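Accompanying notes for the structure given below.
A single protein chain has been omitted; all remaining protein chains appear in their positions.
Chain IDs A and B follow the sequence of writing; residue 1 opens each chain.
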Amino acid sequence: MNTVDEILDYAIDQEQQAADFYEDVAQRAETAGMKKILLDFSEEEKRHKKILQTVKTGEHELTPEQEILDLKISDYLVEVEVSDNISYQDALIVAMKRERAAYELYSDMAAKIPESHLKEVLTGLAKEEAKHKLFFEAEYDEHVLTDN
Amino acid sequence: MSLKDLLSPFFVWQRAFEKPYTTIRPTLDRPGAPAYRGFHINIAETCVGCGSCHEICQNQAIDMVAVDEFVGRDGDSGLRPRFDYGRCCWCGLCVDICTAASLRMSNEYSWIADNPNEFHFTAGVDETPWQDNELGYRRAEGYHLYPPKRIEMELLPAEESVKSFDEVTLGYDIEQAKKEADRCVECGICVATCPAHMDVPDYIHSIRDGDYEKGLKLMYRTNPFPGTCGRICTRKCESVCPVGILGEPVAIRWLKRFIVDQVDKKDYKRILDEQIENSDFKVAIIGAGPGGLSAAYYLRQQGHAVTVFEEHESGGGMLRYGVPSYRLPDAELDKDIDHIISIGVDVKYNTRIGKDIQFETLLEDYDAVFMSTGLSVPSSMRIHGEDHARVLSGLQVLADVASGRDPGIGKKVAVIGGGNVAMDAARVSRRFGADVTILYRRRISEMPADEEEIHESQEEGCTLIQKAIPVEILDADSPEQVAIKWGEAEMVDDPKGGRPRPVLREDRMHTETYDCIISAIGQSSNLDYLSKELQEQMAVEWGKFTPVEYQHTTLDKVFVGGDFANRTADAISAIEDGHHAARGINRFLNPDLYINAEQQHDI
Partner (left out) sequence: MTLSTDNILTGHSAALDFAQPEPLDLTSGKYVKLWQGPQHPGITGNMSLELILEGDTIVDCKTHVGYLHRGFEKLMERRTFIQNFTVVCRIAVPEPTFNEYLYSHAVETISGIEIPERAIWLRTMNLELMRLASFLMWIGGMSGAFGQYTVPNWTIAYRDFVLDLFEEMTGARIYHMYIVPGGVRAGLPDGFRKRARDIMDGAEKMLDQVERVMFNNVVFKARSKGLGIITADMIDPYGIVGPNARACGFKRDLRKDEPYLAYDQLDFDVITGSDSDAYDRAYLRLQETRQCINLIRQCLDHTPTDGPFQADMPNVLHWKVPAGETYVKAECTRGEYGYYMVTDGSEFVRRVHVRGPSYTHAIAVMERLAVGNNIADIAGLMVSLHNYPPEVER
């Protein structure tokens, strides 16, 4: 992976894989409610994929300098297993952790290469993933960490 | 006759050269005094439609009329005052009594219209030229037509209360209760807001009349747990009480408790005098909490044979096992429950559905089933080390104490959470002599616990650390102890809006060792007794039900209510769910009396 296009193709593919993953879990989910949530997650990933596709065609630009709020919720949570009767809390943990992994992957790659357009694209992708992580973490903060 | 007397009248000419008293401008140009009682202004947005202006008007010049814009608002009757200037005498009592201070008068006093109907107008809704007038009569600061401050409830001093499980609130005496009851303006907005729609103004009226038996009867029409709710209700009524807009809301909860305190338990039967004609139907109820027992009470009143299945050895559910007795003494809970049982409700204790009896058996044997098993499973924090033996759940600690068991908390306790369970667990721990630290991830102002509970827990010596995020549970040197690593948080505005979110500061971590950590961050339902197929059929999501009209599930015979079937998850909502389900079950059992009849009349 050395060119910008290759990186973007990889990222698009990753989003597709994530969408497929949620769809797959959704198929096995026991309740209709869970199924719907997981399908929503899958839709969210497809939306991410579309954004990256528009980045590739040049219609949309990444924003590597943008500061994204990091709630740091997923960092300290345990790994959970993906089971057929997964709870909403656990489904969100899975999603947060996946986004976090992607974020770390891109930022690590960016850190290893010198200043270049490629580095900028990688940073931009990392920020994009950070946004996705924030989406799920905010959801977790709002609906799971109610402390009541 | 002196010459002086003859000449004196001519001195009037002296005045001919003085400035005249009269103004040359037309009189209409003279504005009224700054506090003139002129035409009415109503800030319709602020007004809540309590109708006190209508009540006090001696000319009956004010009608309360529905204004579409405000109908259906929370804490708002949807009505606004309409003035009839053929009757008004501009005394301004309506302004003086206005609970929201939305009603005032302009200093405008001249109004000409060719259509007399124009003088019949809804101030603040119908357009008037003086609506934004800054001058005119306002109620003066320090002038009140009802006492704005409530009668304070006497509390056990904190140094006393922390030593025992005696009730902390001491209750009103007759004089205090009458004074507090006097503050009610009888608007009825509380009735609309109360989940159970209790007749609040009427039972408060009965206190003023000293007729507590009438008060008790009124309360039982909508709530068979008045003694309980009089102590621990979440009292949404008080949050909308218009008296609270400028002063303090009427202490509705304490007044309810006062009525119950005035009536002896042995007189309940005679006063309430339920007339029951037996029907041929049998109804099963799962869970003897407030929801289940409320349904049982109202179903039994309809004559149905009611059997309640309860897994514990006593009834009350969370009221008994979740609410400590210093907030709700067992005797007071039993006063409510015993009366429900006394009208012929059969409760089978120590019987767990799914273990002792299968749910499917109930479906076959009974004509209808009401489920209200609440939220009994503590939520998990999902942080590392959480399965440490010294991490206890708040619910378990409270249940142990309620059952007379030693909760085994040690002498130094950390409580995690900010809800009522967390506060209760903390205060219970104080009563066992422990040093208590409460860790809450947001700010005190955002705590979901009752304000009084937060206040009292601090009074009783609990240390409350806000903006503290637990990160990891660690082993301590001794197996009898446990350590917790937590980090300070700063509140950061969410760019997407909503309330600020706590963000962990990894540079400010703390590790502290405790004898135990009590986790009280929430709970969920346990639906083991329902098969996956049944859950699917009833569209259970995340362990919660979304019942349709009359608490009906999608299953023909099954009705649900209580914490796992509503969003508020409090006692009063569960009680209403039970009452509502009882009506629904009665309709379901007697379709000819209700549903078919309605269809015939095309209602």
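The working rule: a residue touches a chain if its C-beta (ideal position, glycine included) is under 8 Å from a C-beta of that chain, and two chains touch if they have at least 3 such contacts.
What you are looking at is a predicted structure, and each value in this text was computed from that prediction instead of being measured.
Enquirer: With touch defined as in the header, list the contact partners of the absent chain among those displayed.
Expert: Its contacts among the visible chains are B.
Enquirer: In the full complex, which of B:K4, B:R270 or B:R567 touches the chain missing from this view?
Expert: Checking the options B:K4, B:R270 or B:R567, the one contacting the hidden chain is B:K4.
Enquirer: From the list B:A123, B:V185 or B:L255, which touches the chain that is not on show?
Expert: In the full complex, the listed residue that touches the missing chain is B:V185.
Enquirer: On chain B, what residues meet the omitted chain?
Expert: Counting over the whole complex, chain B touches the hidden chain at residues 1, 4-6, 8-9, 11-12, 14-15, 21-22, 32-37, 52, 55-56, 58, 89-93, 96-97, 105, 137, 140, 142-147, 182-186, 208.
To be clear about the criterion, only the chains that are shown with their structure count from here on.
Enquirer: Once you find the CA centre of chain A and the CA centre of chain B, what distance in Å lies between them?
Expert: That gives a centre separation of 41 Å.
Enquirer: Touching residues of chain A toward chain B in the complex: what are they?
Expert: 30-34, 69-73, 75-78, 80, 87-90, 93, 138, 141-142, 144-148
Enquirer: Residue numbers of chain B touching chain A in their complex, please.
Expert: 379-380, 382-384, 386, 417-422, 440-442, 447-449, 471-472, 492, 494-496, 498, 501-504, 506, 521-522, 524, 532, 535-536, 539-542, 569
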